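In this view, the complex is presented without one of its protein chains, the others remaining in place.
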C-alpha cells in the first residue's frame, strides 16, 4: 500500500471530477492533499476535451441534472476509449428514480474500473443490474461481523457482474474484485458527521488507481485504508472546543501529511 | 427550547435544501452538526421525489435560475400536500426583479411554515404581498431599541398576512406569529463577516420545525437562540491568530456540541 500512495505523490495524476456542488471544494482540496491535481468541468461543451487531458475520471451522482448526466456519459465513454481510469460514486442511487436510472445507464454504457458507495447505494445498483445472490444480505443498513461473510460474497459477485472493483464503505469497509476481498477496519464513526467524506474518498481512489496501473484492487484498498487512517489521525489531533467542522479540516490535513510509512503502519485489514 | 433541540438530535429529520452553491457545504454540515440529515437536489428531474422522502424542505433563493425556480415550486407544492414543513429564505429578495417575482410567486403558491431573512429581505417580501402597516418602520437597515415596538408590530402583521412564522435576524432577532413575538438578543455582530450564516440558520430552523410538530413558533425561536448561542461560544473559543475563517468553523463546531442545557442557559429573549 505504501508504494500506491508514493506513486500518487510522484506522478501527480490529473483527475477530472464531474461532481456535486455541495462537496466540490473538499474534493478538490483532498486531491491536492494526497498529491494529485484536480480539475472540474460538468458541461458537454467541454467535458470530453477536459477528460482527454486527464489520467482519471470521477463521476459523482450528487445534485444531478440532465445536462450533467449527458456530460458524464460522454466523458465516461471517451475515458473508456482512451483507456483512462473511470470511477462511479452513485451518491443517493436509491433516493430518486432519476439517479437510479442514470446509474443503471452509466453502468451499462461505461466500463468502470471502480465503484464506491455505502451499502444502500451499492445495493440499489446491484438490484438494478440483476445481481441476485447476496442482495438480501445487503438489505440491512450496515456491514457487521455477523453478516460479513455473506456481504463479502455479495460484493465479489457484484464485481464479477460489472468487471469493476467494488468498494462498500461504512463501519467495516469491503473492497473486492471477483476473487479477493479486503476487509478494512480503519476510520472513525464520526466521519459520517462530516458531509462529503464519501465523495472525498471516491476522488482519492480515482487518483490511486490512475497512479497505479495494473493494480486496481490493491490501489483501491490502499485508498480506503489511507483515508481511514487519516480519519483516525484527525480524531487524535482534535483540540478542546473543536467539533465537526474542525474535524472536517483535520481529516484533509491528515491526508496532506500522510506518508507511506504511516499508511503501512496504520492500515488494518484482512484478505478474504 | 431545550426539548426542541433534543427532538432534532433524537429524530434526526431528513431536510431537503434547494439552495445556492455558495454556502451549500456549510448548510449540509450545520444540519449534521445539529443532529439532522441533509440531502440536496435542485432539478425538476428529481426534486419532488426527493422531497417526498424528507421531513422538511428549505428553499433558499441564492444563485437562482429558472430551472431551480421550477424545482422549488414543484417541491414546495408537494410538501404542502404531504403536510411537510416548508421554509423560505428569500436571499437577496430585493436585489433583482427575478428574485422579487420568484419570492412573490412562491409566497402565493406555497404555504410556508416559516420565512427567515434579514430586515431588507423581509421588507421586500412584505411590500410585494401588500402589507402596509409597519413597512415604513422597516425601511431602516436595522432593528434597534428605538424602532423595536413598531418592528414587532410589522413582523406580526406580516405573519398574519402569510400564515407563516416570520423570523427577521440581525443585531436583534424577531421571531413571530400573528400574536406573539420572541425578541432575541443572542449572537455576535462578527457573524455577518462569515458568508452563509443566514443560510445555515434557515436550514437549522427547518430541522427544528420538522422535529417539533405543532410548536412552530417555539421551535423557530429555539433555532435562532441556539445558533446565536453557538456564535457566542465560537467567539469565546477563538485563539490568537484566528480570524473570520476560523470563526466560520468554530460556529459549526459549537452547534455540533450544543446540548439542551447550554441552549437553555444561553438563550436571551423576551416575549412581546
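The first chain written gets the first letter, and so on, giving A and B; residue counts start at 1 in each chain.
What we mean here is this: a contact is a pair of C-beta atoms (placed from the backbone, for glycine too) under 8 Å apart; a residue touches a chain by one contact, two chains touch by 3 or more.
A quick note: this is a predicted structure, and the numbers were derived from the prediction, not measured.
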Touch with the missing chain holds, among B:70, B:109, B:242 or B:259, for B:242
Residues on chain B facing the left-out chain by the touch rule are 20-23, 25-26, 62-66, 92, 95-99, 193-196, 241-246, 248-249
Where chain A meets the left-out chain, the residues are 21, 24-25, 28-29, 32-33, 38-43, 45-46, 49-50, 53, 67, 237, 248-257
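Definition applied: only the chains that are shown with their structure count from here on.
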Here the gap between chain A and chain B, centre to centre from mean Cα coordinates and rounded to Å, is 34
